[in-house]
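Please see the structure below; I have some questions.
The complex appears here minus one protein chain, its other protein chains still in place.
For clarity, chains are labelled A, B and C in written order, and residue numbers in each chain start from 1.
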Amino acid sequence: MREPRYGAGIWHFASYVDRYATEGYADPVSTLEAIELAGQVGSLSVVDLNWPFAPTDVDTGDLKAALAKAGLGAVAVTPEIYNREFVKGGFTNPDAATRRSAIDLVSRAAELATDLGCDYVKLWPGQDGVDYPFQADHGQLWRYSVEAVRELATNFPDMRFCIEYKPREPRNRMVFSSCARTLLAIEETGCDNVGILLDFGHSLYGGESPAEAAGLALSRDRLFAIDVNDNFRGWDDDMVVGSVHLLETFEFFHTLHAAGWEGVWQLDQFPFREDSVQAARDGIETMRGFHRALQTLDHEALRAAQDAQDALLAQRIVKRSLYAAMADVAAGS
Amino acid sequence: MREPRYGAGIWHFASYVDRYATEGYADPVSTLEAIELAGQVGSLSVVDLNWPFAPTDVDTGDLKAALAKAGLGAVAVTPEIYNREFVKGGFTNPDAATRRSAIDLVSRAAELATDLGCDYVKLWPGQDGVDYPFQADHGQLWRYSVEAVRELATNFPDMRFCIEYKPREPRNRMVFSSCARTLLAIEETGCDNVGILLDFGHSLYGGESPAEAAGLALSRDRLFAIDVNDNFRGWDDDMVVGSVHLLETFEFFHTLHAAGWEGVWQLDQFPFREDSVQAARDGIETMRGFHRALQTLDHEALRAAQDAQDALLAQRIVKRSLYAAMADVAAGS
Amino acid sequence: MREPRYGAGIWHFASYVDRYATEGYADPVSTLEAIELAGQVGSLSVVDLNWPFAPTDVDTGDLKAALAKAGLGAVAVTPEIYNREFVKGGFTNPDAATRRSAIDLVSRAAELATDLGCDYVKLWPGQDGVDYPFQADHGQLWRYSVEAVRELATNFPDMRFCIEYKPREPRNRMVFSSCARTLLAIEETGCDNVGILLDFGHSLYGGESPAEAAGLALSRDRLFAIDVNDNFRGWDDDMVVGSVHLLETFEFFHTLHAAGWEGVWQLDQFPFREDSVQAARDGIETMRGFHRALQTLDHEALRAAQDAQDALLAQRIVKRSLYAAMADVAAGS
Partner (left out) sequence: MREPRYGAGIWHFASYVDRYATEGYADPVSTLEAIELAGQVGSLSVVDLNWPFAPTDVDTGDLKAALAKAGLGAVAVTPEIYNREFVKGGFTNPDAATRRSAIDLVSRAAELATDLGCDYVKLWPGQDGVDYPFQADHGQLWRYSVEAVRELATNFPDMRFCIEYKPREPRNRMVFSSCARTLLAIEETGCDNVGILLDFGHSLYGGESPAEAAGLALSRDRLFAIDVNDNFRGWDDDMVVGSVHLLETFEFFHTLHAAGWEGVWQLDQFPFREDSVQAARDGIETMRGFHRALQTLDHEALRAAQDAQDALLAQRIVKRSLYAAMADVAAGS
């Protein structure tokens, strides 16, 4: 079993603002600087690039050079259909022209992604949804969303589109809020090149079992990509992988492994107050432990325990491999 | 717009135990006594009967007589595929014989439902799921569940089966946990006579917008029945309708009304420490207020506000009708 | 019973950024512009001013003139001990110089508050706490916090200081996270001029009953101020008052009324995507309804029902007054 490729959203290496720290948690980081930081991690193979870049006029040639210098590929482009123009919605904006503008922005992102040789364009319509009871006709928002995704997927048949679902934030309720809802929407598009990007943390704080959600998407050949991180189960805290939910994160990777899934093991951490390079290294170290544990795990015994639905036995079998592997990577071996 | 038919789960009029009050919250109530109490409410048309009855040897003729005397019809039978024999699972039990036993129990319930002229058999596999990370292969539980439902629906083509989804309890995680997951499973059965019973409280504490979930099920012609109650959004408290979330409950009924849905407005309250007849009356009074508000609501203005996604305006339009209607029913007019 | 004074945090009329909409939800709004907007609401008497102002060099004379022109008083100053310099903590920053800087900033805010004739300085140390398990010695953070508050309260014996507690955000866990914890800390300071600002939404999504929390603070003479808003119980959504939890918000005001509390009824709403003046008017209208309902409520009957802990009866008594009052204000009467 070969080592997976590790990746990260390039925003992992940016600086952040929020509604209170309006002056930011640190000085702004340009896209090219973020790529350089990503390169310093040492074990990243690819990055997901949110776009427009910072600043917006980054030259594509310079970008490719920066990626090459950092030893990184671009796995995806994430168009920012959730910033200023789209704060009342991208695909679901009440204004038709703004809905069109969102589709246009994604279309240009798809062209960029093609140019960069990406695997997929990520769709995260973070402002699509509602804030208040009675604010909108949910069926209308659903139709807007499905139609926009269908149009994009049809216009770019050689590109893959991943929908990253999330229960909420920045909207109080998002349209693509759960794995199953998003699968229903994807199947409604009728397009084969649309799938799910499953963010572990979104799934967790949305009340799903991330392992179960991954299994559902896998069973329908729609798990195109993953993002991993951790949280306290009530919000998208985007903490370092495994810093709270070690066992459930391992269960998630076990599900991917059991299905023979071979995508990128990708970080979506937001180290607001931490060193971003160190945070990436720590997250990857934990994923390395998972990879190692999957090799030593007694898969046959676990399968028998799961067939018997024997929770205690299954956990003992898992812990035997997991803790030893984690101890090894923690010790630096 | 004619008054809807009101219904209730017959367990609304039972007494309860829980893991602490093991001696019960009140003296046991037999099925026939519960029917008599349901009749005292005065505005109930139908009840959903959980089965086996209490005691188990209630004669069907006596039951029909009791229903007739109370002026009630039986809208559904709910087989108890979650009690003693099935505590480790009904459709998903690790033991094949117990899985078969669950299907057999539901089959007999379907025969009883046919005999009683019911609209549907309710499937609530409350013990189907897991308690611990790694306890089971989620895909296997899914397949067991889909296959069992398909077998039942195929064997009883003239009966309708409603799956009532719920995030958890008594299992820590249930297989049919959300509206969208359940729709995926239902569509996988390929059977037209399987739909959803949407319990408002389950949807609410599962993090859904119940109105949005109802809309999704309606858009696929799978909303077969509803149960209503209320809770504090963290657990299935089964409180009296509207005692916490007045606006969102009204939004739920507004969605049903907009789709022209004409099913029973049914209570699933658990008045542990309250008078069950009074609790039913109070829940129905609030639903009467909703019905009245739907008649005075400026539907056209609301639709325009929703098209503009103007949350403040939409809420003002709604409140104008809702509060006046609620004031009227509260005043007894 | 005379009409209460209504107030608002001046940030209600600002524009916002968050970690996704980094370009903001609207063009920046200066402090003086925000004051003008607050004046347009028509029923506000006072505002709470976060400080430093926007821009930072607003002249105090100009500020007073703007307040006067808008017909507003300054009820409080809220020093921003949670922005750039303090993102790793204000009172609890690991760096002693930064802790001192936080105390200095509050001290200057206290001088400004004195100059403006404010009732209190609000302490909201939003960055004081932790993000990760094992990140800090919680006892040390507690001591830093208590000592800072004590020093401030001792240095400004004629000013009142209100601690606004909040479970989390922007920190994953805040030091002053609940009403009871904050009361323990306040009593530990030994200072009479320190109390609680109870934010309804913080209390609600922190799992408290806001009415119960208010009662606890009142019983110890520490309820100095309130902020009101609403949310979906999982996050500090800062929605318009009463847009989700009508009954519990009224229960909160009923508790204040029963204790004879006479402070400002103050808004802390964040209308990210809504018109801020309209949002304020809508929140105040609902509070007007509460005020009216408190006048018609059968307090004696309610007290008897509460003595009997008869939930159904208590709710019926309350709804009779509440819905009628809300219908009246919704109808514009």
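FYI, a residue touches a chain if its C-beta (ideal position, glycine included) is under 8 Å from a C-beta of that chain, and two chains touch if they have at least 3 such contacts.
Not measured: the values here are computed from a predicted model.
With respect to the full assembly, the chain omitted from this view is in touch with A, B, C.
Within the complete assembly, A:243 is the residue of A:50, A:127, A:243 or A:266 that touches the hidden chain. Of B:126, B:215 or B:283, it is B:126 that touches the chain left out of the display. The residue from C:42, C:55 or C:94 that touches the chain not shown here is C:94.
Although one chain is not shown, part of chain C still touches it, namely residues 88-89, 94, 130-140, 142, 167, 173, 177-178, 180-181, 183-184, 206-207, 209, 211-212, 215-216, 219, 247-248, 251, 254-255, 302-303, 306-312, 314-315, 318.
Although one chain is not shown, part of chain A still touches it, namely residues 207, 232-234, 240, 243-248, 273-275, 278-279, 282, 311-312, 315-316, 319-320, 323-324, 326-327, 330-331. By the touch criterion stated above, the residues of chain B touching the omitted chain are 16-25, 80, 82-84, 87-88, 126-127, 131-133, 168-170, 172, 232, 234-235, 237, 239-240, 243-244, 270, 272-273.
The criterion applied here is as follows: only the chains that are shown with their structure count from here on.
The interface carrying the most C-beta pairs in contact is the one between chains A-B. Comparing the contact residues of chain B and chain C by number shows a mostly shared set, over half of all numbers used being common to the two copies. Superposition on CA atoms relates chain A and chain C by a rotation of 180 degrees, given as a multiple of 5. Of all residues in chain C, those that touch two or more other chains are 232, 234, 240, 243-244, 273.
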